[in-house]
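With one protein chain withheld, the remaining protein chains of the complex are depicted in position.
Chain naming follows the written order as A and B, and within any one chain the residues start at number 1.
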Amino acid sequence: MAEWTLMDRCCDKCWHTVEYPCKHFIRCTVEGPLCHESAECRVKRKRRIEELKYGKYGIKIKVPISSCTLAAGAKEVYDAVSKEVLSSGLNADITISGCMGLCYLDPWIELSKKGLPTAIYVNVKPGDVPKILKEYLSGDLSNAFALRADPEGIYKNYKVPLLNDLTLWSNQVRFVSRGCGVLNPESIEDYIISNGFRGLDKILNMHPKNVIEFVKKSGLRGRGGAGFPTWMKWEIAQSQVSDIKYFIVNADEGDPGAFMNRLLAESDPYRVIEGMIIGAYAVGASKGYIFVRAEKPLMADRLSKAVEEIRKYGLLGRNILGSGFSFDIEVILSAGAFVCGEETALISAIEGRTRPRQRPPYPATRGLWDKPTVINNVETVAHVATVFQVGVEEFTKYGTEKSKGTKMFCVTGCVSRTGAYEVPIGMSLSKLVYDLAGGPPDGKKVKAVQIGGPSGGCVPSNLLNTPVDYESLQSAGAIMGSGGVVVIDEDSCMVDVAKFFTSFTLAESCGKCFTCRVGMKLLYDILKNITEGKGSEEDLELLNELSDVIIGSSLCALGGTAPNPIKSTLRYFRDEYVAHIKDRKCPAKVCPNLVEYWIDPAKCVGCGLCVKACPTNFITGERGKPHSIDPSKCIRCSQCFITCPQGAVIKR
Amino acid sequence: MVKLYINNKEVQVEAASTLLDAIVRAGFKVPTLCYLKDMFNEATCRVCIVELSGGRLVPSCSYPASEGLRVLTDSERVLKYRRAIVEMILASHKIKCQSCSMKGGYCQLLKLSKEFGVEGIPVCAECPLYGSECLLNLGIACLGPVTIAGCDAICTKERSPCIGCRGPASPDDVLEEGIKTFIKYKINIDEVVGISELFWGSNPLTQTIRKLFTNLHEGGRV
Partner (left out) sequence: MDSVKERSVDEVVSTILGKYNQRHHLMRILQEVQSNYGYLPREALEKISQSTGIPLSDIINVATFYHQYRLEIPGYYIFLVCMGTACHLKGNQDNYNVLRNTLGIKKGNTSSDGLVSVEKARCFGCCSLAPVMMVVSRDGCERYLHGNVDIKETKKLALTYRSMASKKVRSGE
């Protein structure tokens, strides 16, 4: 017989079934039983909650399983933990959890034992597992990275900081990501004991208009990029008269450098779905789609599992909890195209077609199969669920006048603490880059910060005090986008960065409208010429003018934002462009045609590896003596640079 | 019915109309290429863009007309952008006017590029507008296929061969296409180069023509 869970009936007095649901079901699972008084049932539930929190035997080992931790070897760690527990005969629960966002620490494990503070061990190798377990269980926490919770205040005995005392944690506001790295993403019980589904419980007794009013009060704006007020979208769709309406969650995260949606959906999928049900209730949608990128298979798995689980308990489907509201969700795998982040292209994709279409009509009035459709981003709906769970005040406490609440940012690139951080909107960029992400490693300087992916722009280091909110970023030439922050250090060439983004959007342009299809190609060709040292000064003017035309007259948001990286680098790093054009030099020594490879005779040991690597055979020298490259014949393939074991090949 | 303003002129159209309908109703003109009346409006060519009062540029062929909208069809910005768009279209267009079936004034792109003074198409594109018989067909060395248009084909109209006074057509593939035409009509390339030297002088392009001609001829791609 399967184990009794919180979602099951406590005794025969409970009459709840999926067909004839009790409307207090959600609260009853944790606070119950509500309809009858029975000490036995109450204890049964209490004991189960205890078990979930601390494990059956008082020892719990959490191993995070998500795409990022898997890449760092979490699977091996999980296996090592299971093996160790089995072989040592330890009575402990091993559970999986999501990612807490501090990816540079991957893979980590969390150990908890009654009477000891919960400890987090980071950068764990499978071989370390037995030692870590032994140490922790014997009460020696000295090798832990941080302690998560310490109700008894005994952490001071150990020389290990509390997680909350670390700058990278204390500066964050874990609002929407509160469950990430804490909850078991594959357990609905875990979610429900941490205040889960309370939002759904609340709204089913509210009028849809009041639900929208509630969201309006929170001032929540779409977290997907443009920052369109969520309530406004909902209200337009709600006011449409139609036999069927759709609610789509866009989980087709395509921005390179942004992964907060993946993180949220992998680590806390129930929250996403709860938010989605709330939204659907508000606009009166009866069918929902989650559009997930196929390159992120774990995210799709977790979401599908969660949908099934929720449906099993009657929180999805016909007549949800007796409210008369019916809603069902289908998870659709996207075959991957960046343009699908655009609303109308996403709709096309679900319909089995390609390419965006001209707006208006906007999807909220005519969307999927010409029916009113609301499309929200994963983070937005997760925010909705959380706002309804904890109340508006908790949300509006943070943020700026125009944009309330918190936002997740993924800080990657040249920083020492890469990861996803949730901060109040309006925090300064420098705080995000230095205090949270730790700034560049090995003392390099930040040159620029690229925000908003291929549609965003580069903010130079002297503007790092810009607060991160929709308006300030826009005036600095970037956009909030989905919140990908890529830190660029001195080793990168800004023209090359612009070229990279242009090549990205050029490849991703769907080819429907002229300005984007041809314009991006023209821009790319000009940039390519510049990086190859064939540029002229008129090119800069042309880049600027062409960018304006593409932005002004493209069909969809992809073309309308694609030249942003070029415009912002031109605005702040014009001198680098000029150096490429006038001096025929790449200051950061990145552009292959503008650098010269040279072998430092002091370092070269004459091993001859570069001679073998050189495809043109223009490296000469006797074995054991310094070699040299013939600069006039060098094709700058950088093979010698890559091959040299001594680091004697130098770009100059 | 909705009321809106096209270039400050008041006009009334039915509720489901597009801006283009309103513009036509108001008596103004906006060029279109991909637009087909009563068919789906894909709005891909972007040449019909107009400016709304907020400064937004929208394609008039698919944007719905709504109450009180103020639309400018030929503001400075619209004209500048439209010209750039036509240039882009031409940049990605394989210019093969000599062999194109849209001869005789049907080519909207030609009209547009003339309107905006965008150069790149050869005289051969304009010549058929006046119904004159092709001189190449008569074996006369006419520089039409390789010369920039814009002269309204003034010479060929009068049955006198083009002597390339406006200079060579710029993109290489136009030149190549032109030379293919010469080969097709068996025109002596020395004669063509000789005439071209009159205006193009020591322009290296005359050499290019010779080189292309030899390549094409020997490559057997005729």
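Following the convention adopted for this analysis, a residue touches a chain if its C-beta (ideal position, glycine included) is under 8 Å from a C-beta of that chain, and two chains touch if they have at least 3 such contacts.
Because the structure is a prediction, the values reported are computed rather than measured.
Every shown chain touched by the omitted chain in the complete complex is listed here: A.
One of A:41, A:72, A:436 or A:526 touches the chain omitted from the figure, and that residue is A:72.
Checked against the full complex, the one of A:426, A:484, A:519 or A:606 touching the unshown chain is A:484. In the complete complex, the residue from A:259, A:514 or A:572 that touches the missing chain is A:259.
Along subunit A, the points of touch with the absent chain fall at residues 67-68, 70-72, 103-104, 106, 253-259, 262-263, 294-297, 332-338, 349-355, 410, 412-414, 418-420, 450, 453, 484, 486, 488, 492, 497, 500-501, 504, 510, 638-639, 642.
Here, only the chains that are shown with their structure count from here on.
Subunit A contributes residues 357-358, 360-361, 512-515, 517-519, 521-522, 545-546, 548-549, 552-555 to its touches with subunit B in the complex.
Interface residues of subunit B facing subunit A in the complex, by the touch rule stated above, are 41-46, 49, 57, 59, 62-64, 77, 80-81, 84-85, 88-89, 91-92.
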